[in-house]
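The structure's right below; bear with me while I get my questions together.
Coming up: chain A.
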Amino acid sequence: MDHAPIEVLAALVGHLLPGLPASSLRTLAAIGRDERPAPGTFLMREGRPTLDLGLIAGGRLAVRDRLGADDVTLMTLDAGDVFGWSAVLDGVSTASIVALDGARVLLFERAALLSLLAADPLLAVVLYRRLLEGVASRLDATRLLMRDVYAGGRAS
Partner candidate 1 sequence: MTAALPPVADAAAGAFLPRAGLGRLLAALRADGCTVVGPTIRDGAVVYAEIADAAELPAGWQAASAPGTYRLDATGRDRAFDYGIAVTAWKRFTHPPRVPLTTTTDDGLVTSVEPDVPRMAFIGVRACELAALDIQERVLRAGPAGDMDHAARRAASLVVAVECAVAMSTCFCTSMGTGPEVSEGADIVLAELDDGFTIRALTPAGERIVATLELGEATAGQIRAAAEQVAAVRVSIGDPVPTDGLAERLRAAPEHPRWDEVAERCLACTNCTLVCPTCFCTSVGVSSDLDGTTGTTERTWDSCFTLGFGRVAGDANFRPRVADRYRQWLTHKFSTWWDQFGSTGCVGCGRCITWCPVGIDIREELLAIAPPGAPPAPVPWPPSPAAGHAPAPLGTVDPARYVPVDVTAVRRETADSMTLSFATDDQGLLASRAGQFVMVACATQAVPPISISRIREDGLDLTIRNVGPATAALTASQAGDRVSLRGPLGRPWPVESAHGGDVVIVGGGIGLAPLRPVIDEVLRERHRFGVVRIYLGARTPHDRLFVAEMAALSGRTDLELEEIVDRGGPEWLGRVGVVTQLFERAAWTGGRTTAFVCGPDRMMQATARTLATRGVAPERTWVTLERNMACGVGLCGHCQLGPYFVCRDGPVFSVAELGDTFTVEGR
Partner candidate 2 sequence: MLAASAPREAARHRPRIGVVKFASCDGCQLTLLDLEDDLLAIADRVDIVEFAEATSRRSSGPYDILFVEGSISTPEQAADIVRLRAATTTLVTIGACATSGGIQALRNWSDHDAVRSLVYPRPDYIESLATATPIADHVSVDAELRGCPISPDQLREFVTATLVGRRPNLPDEAVCAECKRRGVVCVAVADGVTCLGPVTRSGCGALCPAYGRGCYGCFGPREAANGPGLALWLERTNDVTDIARAFALINAWAPPFRRVIDGAGGPPGPIDQAPPKESPDA
């Protein structure tokens, strides 16, 4: 697996998590892995331990669920999105994440990340805020879809 030099990783992280001081960037980059999973690779499986928190640096991922015999894509994620937030919660994935074309992800191992977050409040503030944004945006999307469900396809 390719490992970019820490400076490259730090620059990428800085781009994806704006507002982090340089010191936090370097410590975070130090535990990060820069990976380009092949299409179809499962980065996470529903109900299994969440090993990493992920930031999408490029390409696209799919949030998948199984409905009977079918794998259903509930949502796709693009560059800038975060995934695997259960890594900082109970550590159990609530959905499956599959790489699609051209995916490039930065992964941060759960235990190392949790110790960093405990030690670096500034990092914690920026990262948790980013996670909150991600959760809020997905809840917003879900709410729009839920309206559709309740409205039974009616307008507005």
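Here is how the candidates were picked: all candidates are chains of the complex that A comes from, given by their letters.
One rule holds for everything that comes next: a residue touches a chain if its C-beta (ideal position, glycine included) is under 8 Å from a C-beta of that chain, and two chains touch if they have at least 3 such contacts; residues count from 1.
Values in this document were obtained by computation on a predicted structure and should not be read as measured data.
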{"item": "Options 1 or 2: the chain contacting chain A in this complex", "value": "1"}
{"item": "Complex contacts: residues of chain A adjacent to candidate 1", "value": "60, 62, 70-71, 73-76, 78-81, 100, 137, 140-141, 144-145, 147-148, 151, 153-156"}
